[in-house]
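Of the protein chains in this complex, one is absent; all others appear in place.
Take a look at chain A:
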Amino acid sequence: MTGKKIFVHTFLLIGVIFSIFPFYWLVVMSTNETSAIFSFPPRLTFGSYFLTNYNNVMENINFYRALLNTVMIAVVSTTLQLFFNSLTGFTFSKFKFPGSKALFYIMMATMMIPGQMLLVPQFIIIKELDWLGSYKALIIPGMATAFGIFWIRQYALAIHDELLEAATIDGSSKFGLYWRVALPILRPALAFLGITTFMGVWEDYLWPLIVLTDTSKFTLMLTLQQLKSVHTGDYAMVMTGTLLATLPLILFFLVVSRQFIAGIMDGAVKS
């Protein structure tokens, strides 16, 4: 029995090392010179070049500008998505109206469309709307999503009808039911949806690459790619930029990891 116990824990630990090592390597490289990455044997301990690398990053890209852009887009996108998805999800879960079932199934079916299939026509629409280079192109098309609506609906089904009836008798409008009764109850579902949306916007690459034209408006991921393509030689600097661009999200994840993983597991069972 103890042998088995040691065996399974060792196995898992080896797996964890594989999972964690690239992060360790990222930090090691951000604190060393480029030559250390390609020396034989490579350095595996922290060095003292972080500040040099940091200053190099700041000289080559406008890191804080890109950070600010990304945070702004992510906050606005997430807020709008939470609002529209929860309003629609709540409506589908608690009201029956002509066509509600058909509309719901149509929405579910849209989840089957692979996003990249529509890249070309979507780009042309954005161009015709004159949104090219504007954050509208990043924020507006994704303001309401089938996954988000479905997710909220599943939670909202559990809201007691008596609560809604009581509020209606008290003279609440339908929007009032959503705003005052449903929203507070939906808070845990909104938290998970908010976290995934925020991370998705932060990490998005292909769509911003297509619709953003002006480097001063670039997101972190675009700026990082730019840094990498232009300065292939200075790997330590590129790694430092990568560390700076990913660290906020990793720290954020570590804080919310418990609820987040619970949400993922919940989602898998539901779909």
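Following the convention adopted for this analysis, contacts are C-beta pairs under 8 Å (C-beta built on N, C-alpha and C of every residue); 3 or more make two chains touch, one makes a residue touch a chain; residues count from 1.
Everything that follows uses one rule, which is that contacts and distances are computed from a predicted model.
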Omitted chain per UniProt, picking from "XdhC/CoxF family protein", "Xanthine dehydrogenase family protein subunit M", "Cytochrome C biogenesis protein" or "propane 2-monooxygenase", is "Cytochrome C biogenesis protein"
Residue, one of A:Thr31, A:Asn69 or A:Thr242, that touches the chain absent here: A:Thr242
Against the chain that's been left off, what residues of chain A make contact? List them. 1, 4-5, 8-9, 11-12, 15-16, 18-20, 22-23, 25-26, 29, 37-42, 84, 87-88, 90-92, 95, 97-98, 100, 103, 107, 110, 113-125, 127, 140-146, 149, 173-175, 178, 199, 202-203, 205-206, 210, 221, 224-225, 228-229, 232, 235, 238-239, 242, 245-246, 249-250, 253-254, 257-258, 261, 264-266, 268-269, 271
